[in-house]
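Worksheet: one structure, shown below.
Removed: one protein chain of the complex. Kept in place: all other protein chains.
== chain A ==
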Amino acid sequence: MKRLFNISHSQKQLLQETSFILDRSVESIINEFQDLYNDNLNSSNKKANTQKLIEWVFTLRYPEYSKAVELFENLKKQLSKKNIELKYDRSFENEDYHININFSDIKDLESSISVIQNNLKDLKEELEYIRP
């Protein structure tokens, strides 16, 4: 375990909290992660391994919330390819979403609008997931 990860204090807190909530030992959680992702772990990159571990533990602790974040982050990534910036409240408490479009000419703008339109269905599903 020590060879693969370099866990900070706050990351340890998340692990311990998850262990407490799920009534499982920290060791069994880490073992499960290693069993699942063994092929993707690299002993020379503890930082990346730890990041993966913590992201995975977060999905155990907050399954529904992390799914909502994942959906939005995927959409954000898609849009950013066309210089479109999606902003949202990470707690999802505020229905306050922003889209910024950077464009150089009308053609560029039309292309961005088209990307947004193509993603509207996904966005609708994501919003319905958060507020069913």
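Some observations on this one:
Everything below uses one rule, namely that a contact is a pair of C-beta atoms (placed from the backbone, for glycine too) under 8 Å apart; a residue touches a chain by one contact, two chains touch by 3 or more; residues count from 1.
Definition applied: contacts and distances are computed from a predicted model.
A chain of the complex is left out here; the name its UniProt entry carries, from "Putative sulfur oxidation protein SoxZ", "Radical SAM protein", "SsuC_3 protein" or "ABC transporter ATP-binding protein", is "Radical SAM protein".
Checked against the full complex, the candidates A:68, A:101 or A:116 give a single residue touching the omitted chain, namely A:68. Checked against the full complex, the one of A:89, A:110 or A:125 touching the unshown chain is A:89. For chain A, the residues touching the chain absent from view are 17, 20-21, 23, 61-65, 68, 89-95, 129-132.
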